[in-house]
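One protein chain omitted, others in place.
Now for chain A:
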Amino acid sequence: MLATVPTFALIGIEPRRVDVEVDVRPGLPSFTIVGLGDRSVREARERVAAAIVNSGMKVPQQRITVNLAPAGLHKSGPGFDLAIACGVLAASGVIRPADLAGVAVHGELALSGEVRAARGTLVVAEGAQAHGLEHLLVAPDRLGEANLLDGVTGVPAADLRAVVRVLSGGPPTGTATSSPPGAEPEEADHTGPDLIDVRGHAASLEAVTVAAAGGHNLLLSGPPGTGKTMLARRIPSILPPLGPHEALEVTRIASVAGVATGGRLLRVRPFRAPHHSISSAGLVGGGSIPRPGEVTLAHAGVLFLDELSEFPRGTLEALRQPLEDGRVLVTRGQQSVLFPCRTMLVAATNPCPCGYGGTARCRCTTHEHDRHRRRLSGPLLDRIDLTVRVDRPTAEELAAPPLRTSAAERERVAEARDRQARRLAGTDVLCNAHLDARLLRLHLALDDLAERQLARVYERGLLSARGRHRVLRVARTIADLAASDRVHVPHLLSALALREDTGADEEAA
């Protein structure tokens, strides 16, 4: 007898339909799983058999063949366990095939028969939605994720016995439906760290707002322990709340990566701060079964690289293209997978080896400065529009009231982003940081005085051609923050003052 159970494999963060076909026929008792499963899939045999027996049911003493179709797709992970068990039970007549109609199945099995959660429930729910499957059978603690999408209802089952009961129309078990079905857009909660906790840092706060307003990559340069990380952690709190589409994407990524989502859409922008010992695969994604890297986990949020100069050069190089494109293509022998990664890069570094660069206390030679900068400079710095120094606040500043609050800054940023979105409507660019040369020319609106000023600066050799673009993008953002349609001289000067350290002569040499 033949039974088919639909489930979904995770290809990156995309679902791919997989039909679990189970055939039970007379013959020498055996249990074979075919269809390019990896070890964790083949081991499902033992888990399924034990789970069925321990649930008080029988594994037919016949020849059992399980095929995971399409047979050409590599499959991995224990998420197929439950589907295989359902298939076996259906093929041996315990479950009526009609009960399985319109039901997708996703979950891992314990030997006791208990249903365990598997990674990527939200992605599987998306697949179910796309294929018109109305029910999704999952472990009880993934019910929230399974219910997030319209048109798909999660069906919780705590163990195999419950699965049989539920499918035959019995009441669902473990009905702790914490969130009602459907994803209602609720007000984003900004419980993350707030700028109101920051004392001093007058010199850096405005740059942080500018970076957030234009989505610009930001470099914080300053001695260790002065608050670079603290400032970076507060950037998500001044970014506009996630839109519904972005929220779904972020939740999907978290779901695939196995980060707990709490069964609801994530509304807080992610903040990821990988340590500098991370590998390139860990940063941009990879592995023999491609998994999202930190840059993808930071999608729509902030990727913070502390001690930028400590990151291996190759790792940073690998980051360049993803930052540019807003997506990563991870290609491994059998498949290539696209991950989104439209993230804002915030990097922190010491200004020089001794850490006191730019102050009288610095005792580094020009040679040491050069070497430090060479470690940093290069392709990645080209993607960083803004550089700002972060210095130690004085005791007086620490005692003073905070200078800015996240709520106020969030409003300014949101307004500036609105202006950008209105101007850029119809293009796939969302903010000034991603303006290419053509769009920049089109939307810059530099006034004549500013134009002349820029020409003067450029002629003096203080800017390279690429640096000029960066400055103009930032100037556009500063004008947006000031609610100005045109970019005037003060906007341009502010942008120039925040330009990156390396002058034109060094880039030319």
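Just so we're on the same page, a contact is a pair of C-beta atoms (placed from the backbone, for glycine too) under 8 Å apart; a residue touches a chain by one contact, two chains touch by 3 or more; residues count from 1.
The rule we apply is simple: contacts and distances are computed from a predicted model.
Set against the options "Selenoprotein B, glycine/betaine/sarcosine/D-proline reductase family", "Smf/DprA SLOG domain-containing protein", "NADH-quinone oxidoreductase subunit E" or "Spermidine/putrescine transport system permease protein", the UniProt name belonging to the omitted chain is "Smf/DprA SLOG domain-containing protein". When the missing chain is restored to the complex, the residue among A:55, A:296 or A:494 that touches it is A:494. Touching the missing chain, out of A:81, A:126, A:391 or A:480, is residue A:391.
The hidden chain makes contact, of the residues A:202, A:407, A:465 or A:483, with A:202.
Those residues of chain A that touch the chain absent from the view are 202-206, 221, 351-352, 356-360, 362-370, 372-373, 387, 389, 391, 397, 403-404, 456-457, 460, 462, 490, 493-494, 496-498, 501, 503, 505, 508-509.
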